[in-house]
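Removed from the display is one protein chain of the complex; every other protein chain stays in position.
For chain A:
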Amino acid sequence: MSSSEEWTHPGPDAVPATGAAPTAEQVIAGLKATDEGGSDLVQLLTPEGERVQHPDFAVDVTAEELRGLYRDMVLVRRVDREANALQRKGELGLWAPLLGQEAAQVGAGRAMRARDMAFPSYREHGVAWCRGVPPTDLLSMFRGTDQCGWDPVEHRFHPYTIVIGNQVLNATGYAMGQRFDGAVGDDGGEATMAFFGDGATSQGDVHEGFVWAAVYDAPVVFFCQNNQWAISEPTERQSRLPLYQRARGYGFPGIRVDGNDVLATLAVTRWALDQCRTGNGPVLIEAFTYRMDAHTTSDDPSRYRLSDELELWKLKDPIERVKVHLVKQQWADQEFFDHVELEAEELGARLREHCSSLEAPPAERIFSQVYAEGSPVVDAQRAEFLSYHAGFLGGER
C-alpha cells in the first residue's frame, strides 16, 4: 500500500464482514463496537502461533527480530507485574497495568524510528520501553515523588497524560509543526504517534485532533488501544460503530489490527508511519486488544466484568503465540527462553531496588519551575515557606 488514495475502505453503509450480517437490534445494542472486525482485522500471527498472510500488510521478520520482539514483551510484562506488586506492597501510590497490551505497544513502539515523536496516555509502559526510557523512570509519577521521570526531549516520548484525550491534540499540533518544518516528504521524514484508549474516542479533544490532522495533513498516527473497557464502561458505551471505521468520516484511513499480534501491529504501524512521513497525512489504527488486569490498582473489575471474558482473552495471549511460533520454527531454543527469563528476573530486582530508593524530593520542589521566567509571588512564597520550616526544630514537624 503506497498512498491513502489506494486505501480501500468499506463504503459508508457496509457492515464489517463477520459472516452473517448483524440484525438491526445487534447494531442498536452496540454489539458492532466490540466485534472483532472479521476480515477487516489485520492478523499475521494467530493465537495458535501460526503465521498467516495479509494482502496489504506483508512483513518479513528474521528469527532474530522475532526473538527481539518476544524479549521486549516479556521484559515489559515483567516491568508491569513488578510495578503492580510494588503498588500492592505500598511502595507505589498507584499503577496502571498494561498486562495483555504488550503486543500492541511493542509492535507500535518498534515501528517508530528514532526521530519520530510519541505522545502517550498513562499506560504506555511498553512504548516507553521502545523509546529507550529506563523502566525505573516510570515509577516516580506513580510513587508520587515526581510528575515526569524522564527527559521527554531526549527520548522523544512526551510525559504521561492523565486527562483523557488531551495529548491527542498536542500530538496533532506537534505533527503540524513537523509538516510546517518540511520534515515530511520522503523516507527520511518524521512522524508522530498519539496513544489513547477506546474511552478517549468520546472526548472532544480526540475528535478535534482528527479534524485538525485531516485539515492540515498532519503526519500523525492515531493509535487507539481498544482494550474493551474504559474503567467499567465497555466500548459500546462510547460507540455504535467499530472505532476504526470512524476515520472515514474525517477523511483518512482507519485500520483495525489484532492488538495481541505483535507482527500485525508492527506491520500496520510501520505502514501508517510511512504514510505520514512521506506526506500522506494521518491514519487511525485501532489495536483490538484486552486489558487483562484492573484499570488501575484502585479499580475492582469484578464489579463490572465476567471472568469468562477474561478466560477467553487469556487464549489470545500476545506473548504465548510468539513463543509457540518461535518453537515451531525452531527459531529459539530453551536456552534462549531461559536467558530472557533471567533477564526479566534481574530487571524485576532492579526495579524493586530502585523504587525503594526513590525518596520524596526536598519540599522546595513545590516551588520549583512553576514558570520559565520565575515569578516574584512564587519566590516570596518559597522564602516564607523556608523560614517557616526553619522555625521548627531541625526542620522536623
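Here is the rule we use: a contact is a pair of C-beta atoms (placed from the backbone, for glycine too) under 8 Å apart; a residue touches a chain by one contact, two chains touch by 3 or more; residues count from 1.
Note that in this section contacts and distances are computed from a predicted model.
Chemist: I want to check something: the complex is missing a chain, and I'd like its UniProt protein name from "Phosphonate C-P lyase system protein PhnG", "Oxidoreductase", "Transketolase central region" or "Hydrogenase".
Modeler: For the chain missing from the view, the UniProt record says "Transketolase central region".
Chemist: Which candidate, A:Asp205, A:Asp261, A:Glu286 or A:Asp317, sits in contact with the chain we can't see?
Modeler: Considering all chains, including the one not shown, the answer is A:Asp205.
Chemist: In the whole complex, not just what's shown, which of A:Val79, A:Ile164, A:Ile319 or A:Val340 touches the removed chain?
Modeler: A:Ile164
Chemist: Which listed residue (A:Thr46, A:Asn170, A:Thr278 or A:Gln381) would be found touching the missing chain in the intact complex?
Modeler: Result: among the candidates, A:Gln381 touches the missing chain.
Chemist: Considering the whole complex rather than only what is displayed, give the residues of chain A touching the chain that is not shown.
Modeler: 93-94, 122, 140-147, 162-165, 199-200, 202-205, 230-233, 237-238, 298-300, 303-304, 360-361, 363, 365-367, 370, 375, 377-378, 381, 385, 388, 397
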